[in-house]
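For this depiction, one protein chain was excluded, whereas all remaining protein chains were kept in their positions.
So, subunit A:
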Amino acid sequence: MSKQQYRLGIDAGGTFTDFILADHQGNVQLFKAPSTPHDGTLAIRNGLAQIADALGRTPAEIIADCDLCINGTTVALNALIEKTGVKVGLLCTDGHEDSLEIRLGHKEDGHRYDATYPPAHMLVPRHLRRPIGGRIISDGSEFSPLDEAAIHAAIDYFREQQVQAVAISFVWSVRNPSHEQRAMAMVRAALPDVFVCSGHEVFPQIREYTRTSTTVVNAYLSPVMGRYIERIDALFEELGAQQPTRYFQSNGGLAPGVVMRERAVNAINSGPASAPQAGLCVAQPFGIDNVITVDMGGTSFDITLSKGGRTNFSKDSDFLRYRIGVPMIQVETLGAGGGSIAHLDDFGMLQVGPRSAGANPGPVCYGKGGVEPTVTDANLALGYLADGALLGGSIRLNRQAAIDAIRSKIAEPLGISVERAAVGIITLVNLSMVSGIRRVSIERGYDPRDFALIGAGGAAGMHVMRLAEEIGSKVVLIPKVASGLCAFGQILSDIRYDQLTTLPMRLDDEFVDLEQLNQALQQLRERGMTNLRDDGFGGDNRIECQYSLEIRYLGQIHECSVELSCDRLDRSSLAALRESFHQRHKALFSFSEPNSPVELVNLECSVIARLQRPPMPELATPLKATAAIPAGHRPMLFNAQDDWQDTPVYNGDRIEVGQIIQGPCVIEEATTNIVVPPGWRVSLDPSATYELTPGH
């Protein structure tokens, strides 16, 4: 970090907004404020007030002393889940107005014979998808001219229908964007207050359906994102921030508001996408690079997996059943969190989630008007949380209210004890989390026993050991900042812009056009560098360009991605490139065809400005080991058939490096509780992370 003292990461989750403030001494502090979904700035102001209190400085002084303020947000994601994006009109090529609804004619795997699985929701209904004459063909030439009269008519209809965003996606615009550019200019001129985006800009690669769908999702979400960014940017500007706020993208990199407001589709998984880098950073001192990060907050449970230090990206894949082209970090998300509501279904069976009490009203024990018992209420009833504890600085937990709600809504209707009902709630929510972990590990061929589980989010510490037992993980790591792990991941991030293009070209020596290819590479790099320069980087930052070329054998439809280690290709590096393609093909698919012609399709260039990471904590190891002393005891119940056990409770602030504590016990940190069940033990590492292992 440069002259400034701090770096600030702010992760706005469904329930809490987390703040991680790192200084250049290696202090990493976590603060939390309840989220305020109707206006995200309120939560940020509240959080900054807490930070100001803690540091004895004003919010403006602190912000002015930050080299970067980073925001991860679920604004776009929530709008997509709750279908609260804006009304979108689509201009598409005449005859192809239904590609969005035909969805390649495919019904998702897993539902092959399920008669009641519904078709996907349409973000743009058919009457707002307007066919426009004019056709480009595969070589980029114009087959028929653009029908401007049809565009005028569509604009009139959009005006009458009061659409707030227009997506434009024409067949082969990726080879020749002139029709899209003209249509954009016409829409902008006629509807100046309407958001407009087009396929060749949002996802400039071959595949019409993917591009149209990505463009539509972007149009649907960007105005929502834009309104959010406007408020956040204004707030930080008012506080005297040195730099524009950076927003966290689904690809794991940062971008400023002026970029994000045009490309909300790049941020649909903004929040959880920072978990893998945080998880790997937490595991590094233990020599572990296989990690599954589980982040359990108030409303959702996010799972990511990194093997050998690498995290998988998905591209051209379905996200919430919408086809998304742009690359994003793979995250499995479940509707299971502390706020998940326990209820009896139509058959009188106990169910937990996916409905959540969120932050407002929140669980019953928050005393903010919630009446339906949640997972947090069950945790409190079982003693894992302390009665009367202060949460997020403002909420005082009321155990009796939680018990009463579980009794009246669950236990009495089922004719069972409150204890059994509470244990049942926990068991059910754990079950759904375990099946989620199985989906990202076992079902993708990874044995979860080879991975460390990283517990993140405020609620994970109470569940993660049970999950580890179920899937057979041998080590669980929970950093002191667990409940703000995503914000922690954000302050470790770099500035990253992915530039994509399509350039079909045979790569045999006699057909290749090296000049054109090198020109395309250079253009991508320059576009990325321009982004970086606009963003204020370039001079003293380490800049990296990662190229990947998507190549196939002539006649194949799908490509293998091959990384390029130089900026320019000549005859010999081209031969090397072809060779690495053959090798990659063989490694992936067991065979190669060294004598078959090879064809380039897509180019990708990620331009990354590496930011200097803040130093990590280094806790002192006491010269003389002492036994940890509990701050107190309280009764807890670990199994429905067992008795209540008087269980030691430790204050996390008093635990020293090297102390080994045997479960059952609870470690109370400011923002998270770690429930160590019988048969587990825990110790604190100098990196401020708790290591939990089974055994005595």
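The rule we apply is simple: contacts are C-beta pairs under 8 Å (C-beta built on N, C-alpha and C of every residue); 3 or more make two chains touch, one makes a residue touch a chain; residues count from 1.
Keep in mind that, in the parts below, contacts and distances are computed from a predicted model.
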item	value
From "Branched-chain amino acid ABC transporter permease", "Hydantoinase B/oxoprolinase family protein", "Na(+)-translocating NADH-quinone reductase subunit D" or "Peptide/nickel transport system ATP-binding protein", the hidden chain's UniProt protein name	"Hydantoinase B/oxoprolinase family protein"
Options A:Ile20, A:Ala452, A:Ala482 or A:Cys560, residue touching the unrepresented chain	A:Cys560
Identified contact with the non-displayed chain, of A:Ser572, A:Ser590 or A:Gln641	A:Ser590
Positions on subunit A where the hidden chain makes contact	94-99, 101-107, 109-116, 118-119, 125-127, 135, 137-139, 143, 171-172, 174, 206-210, 438, 442-445, 447, 471-472, 504, 553, 555-558, 560, 585, 588-591, 593, 596
